[in-house]
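As you look at this complex, bear in mind that one protein chain is not there, while each of the others sits in place.
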Amino acid sequence: MTSARISMPSQARRGEVIEVRTIVSHQMETGFRRTERGTAIARDIIQLFVCTYNGVEVFRAELHPAIAANPYIAFSTVATESGTLEFRWSGDNGFALTETATLQVA
Amino acid sequence: MKFAALIVVFLAAAAAADERRSGYDYMRAETRAMQDDELANPGMLAVMEGEGLWRRSGCAGCHQDMKGVATRYPSFDPGKGLLNLEQRINLCRTERQQAPALAYESRELVALTAFVASQSRGQPIQIFAHGESLERGKATFYRRQGQVNLACASCHEHNAGKRLAGNAIPQAHPTGYPLYRLEWQAVGSLQRRLRNCLAGIRAEALTYGAPELVELEFFLMWRANGMRLETPAVRP
Partner (left out) sequence: MMNRRRFLVLTAATLAAPRLGASADEMQAAIRKVTGGAPLNPGRVTLELPPLSENGHVVPMRVAVASPMTPGDHVRAIHVFTEKNPQPNVAGFRLGPRAGRAVVQTRVRLADTQSVIAIAEMSDGSFWTASAHVVVTLAACLEELPGS
């Protein structure tokens, strides 16, 4: 069962730079670990995190196995207009998760 | 007479509170910040998951909020004896809900326990105990064992504050379980941590739910009486 959490202001002044903080539940199996018997454990990571703001991409993170489990990503964006921010995580084994948040811009 | 003994025990624990420090105090600033930040604390993901399970499993049918519950575990069940919180949850499932018990350290049991325990965050541990279980737990804590022939006390009382492999040795007060251990990259129970300790001193790792392990939990919680619960804590 996967889950993600977002923290950002619900309202902002036009032109204000807001901080967006996210965390998502994911093992981020590196693909470099081995079992006691020496069998490799297959890689299983989130590879991409994209934030769109009213449909326009404003931030993207390409992730590699060196990103810690339960990836925490914090970034900034300019409050340009009221609307919806959509956050999408995708990765190995068809992993896909989407969350949204609304922002009121005055 | 028993009541007077309890008062003495409680007062002694309270008087010693000044010298006791949570594992939180031994961590670096950035790790403490990780625990303090509600969003950034990775343990909160398990708490959220537990909340979902709580609703879907019908726990709310009997229970309102679980505030204060985790501060009183392990505790004695009249029929089953000494139980920790995980065992208590499973007992509810099997006896009251006709649902299968969840495996120890399974994702679901950890999440449910984390959700229940997180509701006591900030509250003082309240284990008023005496008797054989406590004495056995205490004996385990002070007994030398394993290939390295160390007792829990060897590190956690005689060498607390000194460093072992890059981390400070804490006093071993279980003030935040279930917690997110950076080494596990996951939330886990006190028993999981104790089994790591036993592996560390090259002693036989007791199985989950073993009476000796629950009694050690019991002693450790009693020893931490009055200290505030931090669930979900973050620890190295």
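Worth pointing out:
Order as written gives the chain letters A and B; numbering starts at 1 within each chain.
Going forward, a residue touches a chain if its C-beta (ideal position, glycine included) is under 8 Å from a C-beta of that chain, and two chains touch if they have at least 3 such contacts.
Because the structure is a prediction, the values reported are computed rather than measured.
By the touch definition given at the top, chain A reaches the unshown chain through residues 17-18, 21, 30, 32-37, 39, 41, 53, 56, 58-69, 71-78, 80. Listed by residue number, the positions of chain B touching the unshown chain are 27-28, 30-31, 33-34, 42, 164-167, 182-185, 192-193, 195-197, 199-200, 236.
By our rule, only the chains that are shown with their structure count from here on.
Between chain A and chain B, the centres computed from C-alpha atoms are 32 Å apart. Chain contact summary for the complex, chain B toward chain A: residues 39-40, 42, 44-45, 48-49, 52, 107, 185-186.
Across the interface of their complex, chain B is touched by residues 1, 3, 5, 7, 21, 23, 25, 27-28, 68-70, 72 of chain A.
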